[in-house]
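A selection of the complex's chains, in situ.
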Amino acid sequence: MTTTDTAVAEAVLQTQIQHFYAAQMQLLDSGKAEDWAGTFTEDGVFAANAHPEPAAGRAVIAAAARKATDEYAAAGIQRRHWLGMVNVERRGPDEVFAQCYALVIETPRGGQARLHVSTRCDDLLVRAEGRWQVKDRQVYRDDLS
Amino acid sequence: MTTTDTAVAEAVLQTQIQHFYAAQMQLLDSGKAEDWAGTFTEDGVFAANAHPEPAAGRAVIAAAARKATDEYAAAGIQRRHWLGMVNVERRGPDEVFAQCYALVIETPRGGQARLHVSTRCDDLLVRAEGRWQVKDRQVYRDDLS
C-alpha cells in the first residue's frame, strides 16, 4: 500500500482546516468572542448576506461578536455552529479556499434545541505565524439567497 | 512520535472519502445535477428505500437528479445534504465500503430552515481515472426503515 506525498499533503491540509473550524467555532460558542476574532487575520473580513455591511478588521469583528455573544447570554440561549461538508482547495503553500456548509443550532435554557439557520460559507484562509487564519469569510444564509 | 505507513494510508483514505462527499453533495445542492451524476461510475446504481426502483447508470441518475433539482428550484427551496459520521472500510487498493449518516436540510426562500429527513447511506466506492466514484449507493430513510 503506497500513499503518495501529494495525497498525504492534501489529506493533512483537509484535516487541518476541519480542525481549525472545530477549534474556531468552539471559541465563539463558548463566549470567547475576542479569541474567536483572533482567528481572523488582522485585516480579516467577515461578510454575510444577513448583514448590511461587512465587518473589516479583527477589532470590528471582535466588537460585533462580543455584542452578539452578550445578547445570546442575556437571553439564555446556547448557540452551536456546525461547519461541515468542507471542500478545501489549495491556492498556494499558505493559502486555501474552503467552501463548507454551516448550521446554527440554538437551545434556550430549559427549552428545546432548534435549527436556527442553514448557510453556506466561503472562506479564504491563509497560514501566518504558523497557524491558519481567516482572511475573508462570506456567509450566505439559505433563506436569503 | 512515529506514525506507521498503514496509519497514514488509512487516514488519507478516510479523509479522501470525506472530501469526496463534501464536493459531491455541493454539486447536487448547487443544482449541478449532471456533474453530480458524474461522480457515479458509468454503471453506477442509486437506490433508496423511498424510491420504487433503483436508478441504474449515470444517464438515469442524472435525469432523476435534474428533475428533482428543477422541482426544488421552482419551489424556491434550497436543499443541503449533510453526510457525516463516515465509517470507511477498505476493500481493496481501489475499492472502499463506506457507511455514513445523511441529513437533508431544506430552507424555503424567506422561510425557516428545517430538517427534512434523516437517513443512513451505504456506499461502494471505486477509484477509477484517478478519482473516487460511487458504484453503488443505498439510502435508507429512517422513517421508512
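Think of it as A and B in the order they're written, each chain with its own count starting at 1.
Throughout what follows, a contact is a pair of C-beta atoms (placed from the backbone, for glycine too) under 8 Å apart; a residue touches a chain by one contact, two chains touch by 3 or more.
Model, not experiment: these values are computed from the prediction.
The complex is built from one repeated protein sequence; 2 chains are visible, and the structure file as a whole lists 3 copies.
Operating definition for what follows: only the chains that are shown with their structure count from here on.
Work out the mean CA point of chain A and of chain B, and you get 24 Å between them. Those residues of chain A lying in contact with chain B across their complex are 1, 3, 7-8, 10-11, 14-15, 84-88, 99-101, 103, 115-118, 120, 142-145.
Contacts from chain B toward chain A in the complex involve residues 5-6, 8-9, 11-12, 15-16, 18-19, 21-23, 25-26, 78, 80-84, 93, 105, 107-115.
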